[in-house]
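Removed: one protein chain of the complex. Kept in place: all other protein chains.
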Amino acid sequence: MLRVENLVTAYGKIKALRGVTLEAREGEVTCLLGPNGAGKTTTMFSIAGILRPTSGDITLDGESLRGLGAARVVGKGVALVPENRLVFPQMTVSDNLHAGAFSRRDDRKRQRDMEKIYQRFPVLRERSRQPAGTLSGGEQQMLAIARALMARPRILLMDEPSIGLAPIIVAEIFRIIAEINREGVSILLVEQNARMALKFAHRLYLIQQGEITFSGTPDELGQDEVIQRSYLGG
Amino acid sequence: MTDFLQNCIDGVMIGSSYALLALGFTIIFGVMRRLNLSFGPTIMLGAFGGAWLYLHFNINPWLVLLACIVFTVAAGVYVERLCFNAIKRNVAITSMVSSFVIWMQLEEIAIHILPDRTSPFPPLFASLSFEAGPFYVRSEYLFMFAVAVAAVFAVERILHRTWFGLRLRAVAEDPRAAAYMGINAGRVSVYAFVLVSVLGAVAGYLILAADQQVTPFFGLWATFKGLIAMMLGGMGSLPGAIIGGLLLGVIETQSLWYFGNEYKDLAAYLVLFLMLIARPGGIMGQRLVERRRLAFRRV
Partner (left out) sequence: MDAYHVTVLSNIGMISLIALSAYLLLVCGEISFGQQAYFGIGAYISGIATAMWGWPLWSGMLAGGLIGASAAAFVGALTLRINGFYFSIATLAFAEMMRLLLYVFRYQVEIGGELVGPDGENGFHGIRWIFENDISTVEFMWIIYGVLASVVAGMMFMERSRLGRIFRMIGQDDMLARMQGVNVLLYKVLAALIAGFIAGVGGSLYAHSFTYIEPQFFNVMLGVHGLAYGLIGGLGVAFGPLVGVAIDIGFLEAIRWIQGYRMIAFGGLVAVMLIFWPRGIFDEKRWYSIRRCLRRMCGAETS
C-alpha cells in the first residue's frame, strides 16, 4: 500500500536517511525499530511531507506522494501522530478533534465520526470543553490518535506512541492501536520499545544510521541471533 | 567618476559608524540568538545623559564620552534584566517584542532628561579634512573608521581568546550544557550586554560628535542602521557586520548624490527589504533556518 523506495533526506549536508526502502501493507501493522538518531522520525516526516526528501520515491497505491507537501498528503489519507508535540494545548479537546478533520469538508459525516470517537475514548468526551494542555500525558496521546482518526486516514503513521508513558497506559494505547488496525486502518509505527512492537507488528524493519538493516516478520527477527542480542537484550 | 569614487569614500567612512552599530547587534544575535531592538534607544539614552552633563556642567568631551558609556551600560543592563534575563518562555520572540516595547520607555525618559528636541553635542577634536588629489576625507570619519577596525579585532580576540569569550560561546551553543559545566548564563548575558553597550556608546558618541547634536530620533536611527547593516552582512557574523555597514554607507551616499536627500534612507530600507526576500541570511551569514534546526533537534 505505502511504499518508500530509496529515500534520501538530508539536513543541509548531513544525510539523515541514506536510501530507505520499506513497505507498509494494507491492513497490517508495520513497525520501524531503531535506536535514537537512526532516522525514524525523519522517515515519518518525509512520508508526511513535512521534510522534503532529496531523492527516492514515496507512493501510496502507486500514486506518488513526494513533494506534495504536508497539507495534501493528509488529504490522500496519510495521517501522522507526531512524537511529543501532540496537541494544540490552548484549544479545547473538541476543537483539537475538529482540527484533525480540516482536510475534509463533509460536515455531517464529521459529526458522526466525532460521536464514534467519543465512544471509543470516553475520557475525551468528559473533557471535551477543556483546554487540551490540561490533559494528562496518556490522555494527550489518545487525543492525538483520535485527532488523526478524524482525518479518516487509510494509513496512520505513529511516531513513538509509548514514549514517556506509564506501562499500564502504554498497554492501553497499544490495545487501541490494535483495535484501530482491526477496523481496517493500516499502521506504520515507529518504536524504541521493541517488546511492544514485536507483540503487535505484522512486519518489522530495523533502521540504523539512516539505512534499513533488517526486514521481516517478528518470528524471523526472533530467529536472528545477532539482532536478538543487540536489540532485545536476550 | 570622481564623484562616484568620492561617494564611495564618504560611504565607507559613514559606513564605519554603521559597522560599529552592527557589531553590537551581531554579538547579541550571534551569541544569544535574540534580537535587541532597543539597542539604538539605549545608546540614545546614554548620549542624552552625556549631553545633559555637558550642558549643565560644561565638562570635557572625554568625560562626556565616559558618561555616555556609563549611561548606556546602565540602560543596556536594565534592558538585559527586564527583556532578556527575566523571560523564560519562547525566549527569542518574546525578548524581541519586549525590547521593542521598552523602546517607548527609553524614548520618554530621554525626553524628560532634555526636553529640548535638539541638544548640542561636543566633538573630541576639532574637525580637519585631509585631501589627496581630487578626494578628501574628514578627520572624524577617519577616526571612526579606525575605531571600527580596532573594535572588530578586539571583539574577535575577546570571543576567541579569553575565558569570557569561551563562556559566551558555550552559552550560545547550548545553554543547558553550559549550565551543567557551571557557567552562569545570566551573568554571561549581562557581561555580553555590557560589552555591547560600551561598543554602542563609543559608536554613538563618535556619530553624534560628527553631527555635533543629538535628538531622540537617534534611537530609531541607530537601531535601524545597525539592524540593516547586520542583516545585509549576515546575522551573527563579525566580518559580515563590517561589510554590511560599509555597504550600507556606500548605498546611502550614492543614492544621496544621485537621487537626493529624501531618497537616502528610502534606498537603505528598500535594500533591506529586498535582501530579506532574496537572501535572508545576508552576504556572509548562515541562513537562519530555525524551523529546520528545530526539526533536526527533534529527530
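As written, the chain order gives the labels A and B, with residue 1 at the start of each chain.
Rule of thumb we're sticking to: contacts are C-beta pairs under 8 Å (C-beta built on N, C-alpha and C of every residue); 3 or more make two chains touch, one makes a residue touch a chain.
Note that the structure is predicted; figures quoted are calculated from it, not measured.
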Task: Where the missing chain makes contact, among the chains that are shown - done: A, B
Open item on the list: Can you tell me which of B:14, B:28 or B:83 touches the chain that was removed from the display?
Closed with: B:83
- [ ] Among B:57, B:136, B:153 or B:269, single out the residue that touches the unshown chain.
- [x] B:269
Open item on the list: Just to verify: which one of B:109, B:124 or B:152 makes contact with the chain not shown?
Closed with: B:109
Task: For chain A, residues in touch with the removed chain - done: 48, 50, 69-75, 79-80, 82, 85, 87-92, 95, 98-100, 102-103, 129-131, 133, 147, 151
TODO: For the chain that got dropped from the picture, name the residues of chain B it touches.
DONE: 35, 37, 82-83, 86-87, 89-90, 92-94, 96-98, 100-109, 112, 220, 224, 227-228, 231, 262-263, 265-266, 269-270, 272-273, 276-277, 280, 288-291, 294-295
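As a convention for this text, only the chains that are shown with their structure count from here on.
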- [ ] Using mean C-alpha positions as chain centres, tell me how far chain A is from chain B in Å, no decimals.
- [x] 48
